[in-house]
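Here the complex is missing a single protein chain, while all its other protein chains stay put.
When the chains are written out, they are named A, B, C and D in that same order, and each has its own residue count from 1.
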Amino acid sequence: MNQSQLIKSLKPKYKEFKVSLFLLKKNRLTKMALYGVVLLVLIAIIVPILLPSAQHIDQDANPQQKLLQPSLRHPFGTDELGRDVFKRVLLGTRISLQTALIAVGMALLIGVPLGAVAGYFGGFLDEIIMRFTDIFLGFPPLLLAIAIASFLGPNLRNAMLAIAISWWPWYTRIVRGQAVSLKERQFIKASKAIGSPPRKIIFKHIIPNCVAPVIVQASMDIGGVILTIAALSFLGLGAQAPAPEWGLMVSTSRNYFLNAWWYSVFPGLAIFFTVLVFNLLGDGLREILDPKTRKN
Amino acid sequence: GGNNNGIGGADQMDIVYYAYNAEPILNWDPSVMFSNGVIILNNVYETLLRFDPDTKEFEGILATDYSQSEDGLTWTFNLREGVKFHDGTDFNAEAVKFSIDRTIEMEKGASYIWSAVEKINVVNDYTVEFKLSYPAPLNLIASSPYAAFIMSPSAVQNNGDEWFEQANEAGTGPYKLESSSMGDEVILAKYDDYWNGWEGEHFDKAIVKKVSETSSRRQLIEKGEADITHNLPAEDVEALKNVQNVEVLSLPSFTNLFGFFNTEKAPLDNVKVRKALAYAFPYDDVVNYAAGGYAEQSRGAIPKGHWGRGDDLFQYSKDLDKAKSLLDEAGINQGELKLLLTYMSGDEAEKKAAELYKAELSKIGVELEIRAMPWESQWEMAMDTNAQNRQDILMMYWWPDTSSPYSWLYSLYHTEEDILFNLAYYYNEDFDEIIDNAYALSGEDLDASEQEFIRAQEILIKDSPSIFMFDKEDVWILNSSLKGFKPNPAYPLVVYFYDCYRK
Amino acid sequence: MSERPYLHIKDLKINFVSYEGEKTVLNIDEIKINKGEAYGIIGESGTGKTVLALSILQLLEMPPGKIVSGQILLEGDDLLKKTQRQMQKEIRGKKISMIFQDPMSTLNPVFTVGEQMIKVIEENQKLDRKQAYKKAVEMINTVKLADAERVMNKYPHELSGGQRQRVIIALALSCGAEFIIADEPTRNLDVTIQAGILKLIKNLQRNLNVTVLFIANNPGLISATCDNAGVLYKGEIIEKGTTREILRNPQHPYTFTLLNAIPKNKDTKIDLSKVIPPNDGEEIKEGCIYYNRCLKKQESCKKQQKLLNVKDTHYVKCSLFREGVNNEQ
Amino acid sequence: MSSNILEIKNLKKYFPIKSGFFSKVSAYVKAVDGVSINIKKGEVLGLVGESGCGKTTLVNTVLNLIEPTEGEVIFDGKEMFTLNKKDLRDIRKYIQIVFQDPFWSLNPRMLVKDIIGEPLDVQAGMNSLEIVPKVEELLEMVGLPKEGVYKYPHEFSGGQRQRIAIARALALMPKLVVLDEPTSSIDVLSQAQILDLLGKLKEKFDLTYILISHDLSVVSYMSDKIAVMYLGKIVEYGDSRKIFENPKHPYTQALFAAIPDINTERIEDIATLEGNVPSAINPPKGCRFHTRCPKAMDICSKDEPKLITLSDGRSAACHLMK
Partner (left out) sequence: MKNYIIKRILLGILVLLGVIAITFFLTRVIPSNPAAQWVGPRATQEQINKATIELGLDKPLYVQFGKYLKDLFQGNLGNSLRTKQPVVKELKTYIPPTLELVFFSTILAIIIGIPLGLNSARKKDQPLDHFCRFFSVGAVSLPTFWVALFLQLIFFRWLSLLPLGGQLDTRIKLLYEVPHYTGLLLFDSLIDGNFTIFFDALKHMLLPAITISLYPIGLVARMTRSALLEIIGEDYIKAARSYGLKEKLVMWKYALKNSLGTTITVLALSVGYTLVNTFLVEAIFSWPGIGSYIATAVMSLDYPAIMGVTLFSACAYIVLNLIADIIVALDPRVRV
């Protein structure tokens, strides 16, 4: 594709983008959520670079300064070992976002193709894949993650893995549902009539048409995953001290929370804020990407 | 006590409420129980003797007195008469023989403390004789907090061994079990026929309840709902000191914290490296902040207040320069050393100590990964036959099963064929010999034995197979209306409810 | 026509707000419907037929919809001035009710036909349940559904498309409304069923004297059913009059083209020169809305257009009419 | 007969209705039940009938998009159902289909270039650079500006979208094009243009069409031959003009009479067929139409009439024809 072709082929995308932007503007809550997400991403990227001492976070322990009240020096106070809670909450952003993204990414990688294949081929293959998914969906949410994480051993990597393992079936289900209805769509029939092989149909027609619901689900799931990671850490199944992971911080702060409210409040608020923002974004995206809203 | 059992009189009822941080009891079998259950069973059952570490005296409980033969191989106990088990049967020498034999035969829990016992003879109804295969301090053993309880033979014979597991008891203690809901809550009620009688002021009932959140325990005691609790963060303790109706009591416990090096794995097989690591440990910070000041840096392996502790033993102190130069000597460059430390999940003090240690090590270019693990997993890892797969440093508390230095030195540093608790994998024949002899001696001459135990610790300090972190203090938080409570560190966290009353 | 029309729509302008900004979807100068007549509206898909129907009942979603100006007078009473509550209490179901485009989705799937009918009757005619039931059976018989009692106990999904459409008509009638808006009531039905429905509606109008606003996208449908009709194009009535006048003597180029574009048979080829618009890409902002596609456009078309009287009741919104161009057709 | 491009012989398609725990097949929807038709090269066959009578199923089966239950289809001398996968793919080049709904027959997430280019990519193995000029050519052929290459389907009107679908169908120069209600969701003006375009393309490329529609005016306008279907069967088949002038089968007659046009002045002129189409699961015994037939006789409920060829060359399946 030469350059002018490229530019031309981008133009309609730009228009789509404009539509989204319009809908976004209309939806104030979603717009704010988007700013929130951008802010969080910026924090996650920039803070570890900007803070020269971020590499030496291990050395931050300064127990003489423990559990100091919020002040100008320590806007969120200090923790039980005299570390600055503000700094740790900021640094925790990266951990949470990164793990959530990876976990959701892994779940997508497993779930989406499986769902597309099951939905498109149907029959026996569908039956097998979907029964298998049913089994995973047979666990109440979070429970499988708890079980896996507790058996794999507590660390963040395992927590991520556990979440991915317990999360993919949701995507399989969504994508399969889409695929089944798409399969009946005439453009897929047309493609079949042309003689396209199943592989092409799945990757060119089915998966791209599942993008919207999957994106909506994924953006909401990022919130859910962050909450889950925090919960796992809270149960001692996630991040390990002294990592500045929010759930772990809340878990630790439990012991001090009658003396040092700030130590519990701020990491908890950070979780709340982040999850809220992603949930609102997902909610908004659902409306924005909904073909019904989009049609006109 | 002036009890008032009316429905309206709930507040006047003489109840003592002990808020405990974990399940008060998991195993009701007095021969087997080897954990939290001490706090319950020591109120329900009794042992022949009770050891007072302050005076180093043995108080007769079910035995009135005892004697020992010249060679230290025969011990004779005269038993108290007129004692009744909770099932109504009489306590006698048969019961003692039955109980100890049962414990030995079951080979569970702490039964090994009786390993020196060859035979138990019933001399007459109220005299019992222990024949030993080698000299051992049977008075200490018989006053052990675990595996030394005397139970009703008829109860066991009538009901079978499983009976205990369904939360039943057949002891002689002042309190009997009223109800228990799994491990969470145990209610004890006074045993009317207790041999020591109920003269004076006592509680009718005692409640021991699991309250795992520290904040909850603190709030319960602050609001006067609970009478006793322990294991609160230092910050809470500080705050509680200023609360009017709360009293704080701290005293040495016999629990101390170790950091065992994996001496079988390079470079920790090099004593210089181990010393360097011992010099990098922030003892003061750990004592002050991890243990909240309720601790003292260890001097050797035996905790403060326990006999066998050497008051003049050498103590490492934090000296990063020294640590660095020792590492240089051992040929280890900055940033080269990466170590894994494991500690028991859920233990705040261990966690904080590990984090503080990590911070110090980071300053001398040693990267420490710290990992919280359930005790069993941690232990499993330490027992791996391949030294490379084990953790480099393992944090562990030790407390005595019998009040002897041997409990520490033998279990933790004696050569072992299969690894059990020698988690530093320390092998030193000289050391083994010294402590074996010292143990045998302790039955006869406690002072001589003490000197030998101290000598053994000098070797340990030189070889530095572990960091001697701190000796823990027990901190008790009491409702100030609670009187008569006297903690005994030989019986960890036990509250003898019989001694307590309210004023 | 000095007599006051039953329904009188005046200068109704409705916009929709979207990402492209505001767009006018309805811009009607005037529609007059007399009591007891059947009035037809024809127009392509998307010209605003449904919007018109919904706005009469104030059921249009707002936003995105927006009423810019105008009046909808029902017996002289402006419906647009009424609140939702008033509409519900006085108008909807009482005076006007509507038959929706899609018989498949107009019935509530979770209630039986009977329940739905009874509720509507109870609500609008203040009858008790028993009487309402009787009335419902009666209504079902009116729309020529056999076995009324059995139909009453069925859920919508158990009925065929034709049966459903009849039930919907029965529902619309059972309110006791004197004015029924039928929004393409046969669009999704088979021709053989369509015929029945058309007859039914016509008979209702004739026999029960209900006023009918019949919306269709196919001129064939209104020819036998409606007395008067209007042609809707991009939200504007561009021609109106008696059905006969419009179909036999179309004056607007659009109407003309529309009628010409219907294929007849193999031997009468469609004269594409009378259908395909000039592709000169010329667009105007004001003036005639048909300008771009008009085969006869002239300078005068760029001006604002007005409804012009052709003859009697026949009006057309095309400046060419005055200039006599249209008459040559 | 050698000029037949497509021969359909006794084609049946039964959809199994599964029920019971082990998904036992308890009944069949006899969507197509023994259809035989021949289509000559260059001919337009119009297929009419009520909704659900099996028109779509018939063509889908012919195209082997769904498995046939029974019967044979010979396309250009080759037996379609015995072909292996590769040969089937090859033959698909020559048969194309245009669907009813122009919105859903085009993938909304693909550019026109990729939509029309798909067959070129799949069948001709062209790369992106070769495809674009070819697509532009095709767009111009169906009367769309070539700037449309880089647009999405939703940027086009219904009629335009249908042109795109036609362009895609023609990309591989097929011999037979199936048009499944190609104009039923677009307005009459666009319809006129599409019909005209289809006619022109047919001349130009010597195409054969199968045209499905329930709009009789469209069928009469386009077709050379007409097949009237009722409940999975052909009830009348023959020359389009003859059938329109003089329908023989009572169903055909009823169908034609039910359609109002702008010349219908009185509602009474519209004929109604009483009752609904019976279920294709349990079609009535005898003549399938007898339950609704105004001229039904006793025999109609017993014997199923065969499709017999009448003197004027068309055929009908009715006992009255004897």
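Simple rule for what comes next: a residue touches a chain if its C-beta (ideal position, glycine included) is under 8 Å from a C-beta of that chain, and two chains touch if they have at least 3 such contacts.
Since we're looking at a predicted model, the values are computed, not measured.
**Student:** Among A:Ile146, A:Ala179, A:Ala239 or A:Ile288, exactly one should touch the missing chain; which is it?
**Tutor:** A:Ile146
**Student:** Looking at the whole complex, which of A:Leu51, A:Leu235 or A:Leu289 touches the chain that is not displayed?
**Tutor:** Result: among the candidates, A:Leu235 touches the missing chain.
**Student:** Sort through C:Phe16, C:Tyr39, C:Phe100 or C:Phe214 and give me the one touching the missing partner chain.
**Tutor:** In the full complex, the listed residue that touches the missing chain is C:Phe100.
**Student:** Can you name the residues of chain A that touch the chain not displayed here?
**Tutor:** Counting over the whole complex, chain A touches the hidden chain at residues 29, 131-132, 134-144, 146-148, 150-153, 223, 227, 230-231, 234-237, 247, 250-251, 254, 257-258, 261, 264, 268, 271-272, 275-276, 279-280, 283, 286, 292.
**Student:** Name, in rising order, the residues on chain C that touch the hidden chain in the full complex.
**Tutor:** 54, 57, 59, 61, 63, 84-85, 88-89, 91-94, 96-98, 100-102, 105-111, 119-120, 123-124, 155, 168, 171-172, 175
**Student:** Could you pull out which residues of chain B are in touch with the chain that's been left out?
**Tutor:** Residue positions of chain B that touch the missing chain: 7, 10-11, 13, 15, 17, 22-23, 26-27, 34-35, 107-110, 112, 165, 181-185, 187, 205, 207, 209-213, 215-216, 219-220, 223, 345-346, 374-377, 379-381, 383, 401, 411, 418, 420-421.
The rule is short, and it goes like this: only the chains that are shown with their structure count from here on.
**Student:** What chain pair has the highest count of contacting C-beta pairs?
**Tutor:** Top-ranked chain pair by contact count is C-D.
**Student:** Cα centroid separation between chain A and chain D, in whole Å?
**Tutor:** Going by mean C-alpha positions, chain A sits 48 Å from chain D.
**Student:** Would you tell me which residues of chain B are touching chain A in their complex?
**Tutor:** On the chain B side, the touching residues are 213-215, 218-219, 233, 235-236, 239, 285, 288-289, 345-346, 348, 351-352, 354-356, 358-359, 362-363, 370-373, 377.
**Student:** Applying the document's contact rule, which stretches of chain C touch chain D when the two form their complex?
**Tutor:** 44-45, 160, 162-163, 190-196, 198-199, 202-203, 217-221, 223-225, 244, 247, 257-259, 261-267, 270, 272, 275-276, 293
**Student:** Touching residues of chain D toward chain C in the complex: what are they?
**Tutor:** 50-51, 158, 185-189, 191-193, 195-196, 214, 216-218, 220-224, 240-241, 244, 254-255, 258-267, 269-274, 276-277
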